[in-house]
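Have a look at the structure below before the remarks.
As you look at this complex, bear in mind that one protein chain is not there, while each of the others sits in place.
Labels run A and B following the written order; every chain starts at residue 1.
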Amino acid sequence: MTHLTVDKPPRSRPAPAARPGGLRRFSASSPSWLFAAPALLVYAAVVLYPAAAGVVYAFTDWSGIGQDMSFVGAANFLALLDDEQAMGSIGNTLLLTLAIVAVQNGVGLLLALGVHARLRSRAVLRVVFFSPVVVSPVMVAFLWKYVYNPDPSAGLNGLLGLRIDWLGDPSVALWSIAGMVVWQYAGYSMVIFLAGLEGVPKELHEAAMIDGAGTFQRFRYVTWPMLAPAVTINLMLSTIGGLKLFDQVFAATNGGPGYATETLSTVLYKQAFVFGKFGYSTAIALVLALFVAAVSLVQISYLRSREVAS
Amino acid sequence: MTDLRNARVSRAQFFRMMGGLAAAAVATTACSTRPQTTTTTTGGQSATELKFVGVSDQKAPMDAVLAGYQQAKPSVRLTPSYAPTDQVQTSLRTQLGAGNAPDLHVVYPGNGSAMSMSQIAGAGLLADLSAQAWAATIPTGFKPAFQLDGKTYMYSAGSSVIGAVYNKKVFEKAGVEQPPTTWSEFLALCGKLKKAGVVPIALGAQTPWVTQLITYALVPSTVYAKDPTFDDKQLAGQASFADSGWRQAMEMYLELQKRGFFNDNPNGTTFEQQTSMVATGKAAMAIQVSAVLPDFRKAASSPDDLSMFPLPGADDAASVWIPAGVVVGLGVNAKGKNVEEAKAFVDFLGKQENINAWAKAISAIPLTQDAGSTIDPAVESFLPFTKDRAVPFMDQRWPNAEVQPVHFAVVQELLSGKATVDEALKKMDEAYRK
């Protein structure tokens, strides 16, 4: 952290870097904001402005097509509170997210510890575990729909000799979807953990070993604290992914059977494109966005503070 | 309301500015690809290009008529694109919402879905086709499917029926000679098939739209045979799902399940699996719409193995009614750039030989018939009903797009024992009144 003193721009100077011509004239200070300008422009046009313009609809009763539209104030948000289906979907969304975050990261960590060891096959194993990440989620859902088929002689049932109705039994379907998502993204978590593990200096392990620490103790007191940044990123990415999960649910069950796997994303999709209630749908999308933002903010500030402490 | 519309105009200008800058940024930072124009030239003269966006089921019939159209109108080129129903619905609703739909696109008959004729025409986005010759020949009973306030907004080549698709070989093996004509005969038939060791009825209720077919097959007999004006009464608020033959139909549906006449785990079984069960003889029947007969035939070792009979929803053969609905059609985008050419294409589709060709590709009963019309032998047993004992598919008269998805969901809940018939009908009534 020695560089901080070098890099801090001297306060007395009239901030030359902030001037438009700052690309040429600079000191060993901050780069000009112009570096970020092209990216910001595209980002604002494609993401920020449409989202801001879309928010307007949350306060209207627009059907999604045609000219008829009037402002209804906060009515859409109040309606959400009375919407049994939407409220039920919040519960599903949270359960699904919790399951995905816990299992995906747990499995990812175990896989990472496994392929971090000096195995002859580790290069191949890493590729194997990561490979589902690169395939489209919709394709994975298509495939798993077949894997999950209830026929006792085919798919997972045939392999394990089970007779489970993976996607058709309302008390199982949500967990089946979680399983499918974990299968696809455990490798993603693994890679991030692996990156963390590779940052743990060998000397620390050796020192702990000399001190007589066992495998578990070395993991608990040497490896785990060093994994903190990886944990932060993994938890954040899987939480956001879980809360926003749409493609997989939509392709695998479309929210069914009944309403058993309906999530906030599928509900807001259906309101907009199946029921023709675009205004209401936007209100749900806005609530979802605020919710995701709040959760990630809390999560990241807690985890970062934990990183600093350790 | 007007304010917001005006705001939309200025917003479009703002977009143009923002987007222009952004595009310039992309173009200068990275290498750029030129925008491609969509006008093509054939033989030196420029051709009008018509875009059609349809659902996957429409590919076969469209292919059947397109070659003829290119010959009749070489100056117009039609480029179709197809995708699964959900995706088409999403992209079309977005395009319609932004005022930039393709020249021609899929439209569902009647009302009751977000892509239905009434909802899109009601928003002023479908061109009036009433002046075309074929539009004058629409049978009275089908008018609500094609028309809103007396004007025709959708083209469709005919109607399909819902009934039992069955595997003839399986019936033969089990010693079944005659298709049943009453509900008790039907139950007896299922019992016999079950004893013979086959699944009597394959049900792929994981695929949402499949859930509704058994109710739709029964309701004409349990509701409309007793009261043909049920729809109007329900619209007027004088009738409901809960206090009508809908209750009986749901109970009959569940009775089939209780007696073990469905495959195990219908909620985990898809339409595709249902199709292959019947086609390969693992199951004897499936209650399906005749438009998917080609799918069953493709999956069977011989297409002749499959036929259909009306599902008898009453114990008196004379009061059995059947559902016969207009098949998914297409409409002309009223705000498109080529409205006239697009209308001319629909007029072409309205010629009898094209109605015949389209209907044949999806085993439909042609809208109007001549000597060249063919009717799939599998649906012949339905023809005696079509004159005065047939009702359109129920959703086509439902007032909003929420009832149908609720119907899907409650059937899945009923099949998994998560809801009672009372709760199911109550939810449907609530959705109906929204």
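Just so it is clear, contacts are C-beta pairs under 8 Å (C-beta built on N, C-alpha and C of every residue); 3 or more make two chains touch, one makes a residue touch a chain.
The rule is simple: contacts and distances are computed from a predicted model.
S.K.: Write down which listed name, "Spermidine/putrescine import ATP-binding protein PotA", "Nickel-type superoxide dismutase maturation protease", "Outer membrane lipoprotein-sorting protein" or "Carbohydrate ABC transporter permease", is the UniProt protein name of the chain that is not shown.
M.R.: Going by its UniProt entry, the chain not pictured is "Carbohydrate ABC transporter permease".
S.K.: Would you mind spotting which of A:79, A:164 or A:289 touches the chain that isn't drawn?
M.R.: Only one listed residue reaches the unshown chain, and that is A:289.
S.K.: With respect to the chain omitted from the figure, which of A:75, A:94, A:133 or A:213 is a touching residue?
M.R.: A:133
S.K.: When the complex is taken as a whole, what residues of subunit B touch the one chain not shown?
M.R.: Residues touching the hidden chain, for subunit B, are 11-12, 15-16, 18-20, 22-23, 25-27, 29-36, 38, 51-53, 55-56, 59, 79-85, 87, 90-91, 94-95, 97-100, 102, 271-272, 275-276, 280, 282, 295, 298-299.
S.K.: List every residue of subunit A that touches the chain not included in the displayed model.
M.R.: 3, 6-9, 18, 22-24, 26-28, 30-36, 38-40, 42-43, 45-55, 57, 64, 111, 114-115, 117-122, 124-139, 142-144, 146-147, 151, 153-156, 158-159, 183, 191-192, 194-196, 198-199, 229-230, 233, 240, 244, 265, 268-269, 272, 278, 281-282, 285-286, 288-289, 292-293, 296
Everything that follows uses one rule, which is that only the chains that are shown with their structure count from here on.
S.K.: With chain centres defined as C-alpha means, what is the inter-centre distance between subunit A and subunit B in Å?
M.R.: Averaging C-alpha atoms per chain gives centres 37 Å apart.
S.K.: How about subunit A: which of its residues touch subunit B in the complex?
M.R.: 38, 41-42, 44-46, 49, 53, 56, 60, 63-71, 145, 148-151, 163, 165-170, 250, 253-260, 269-270, 272-276, 278
S.K.: For subunit B, which residues count as touching subunit A in their complex?
M.R.: Subunit B reaches subunit A through residues 1, 4-5, 11, 14-15, 18-19, 21-22, 25-26, 29, 86, 89-90, 93-94, 96-97, 113-114, 119-120, 122-125, 205-206, 208, 264-270, 273, 400-402, 405, 408-410, 412-413, 415-416, 418-419.
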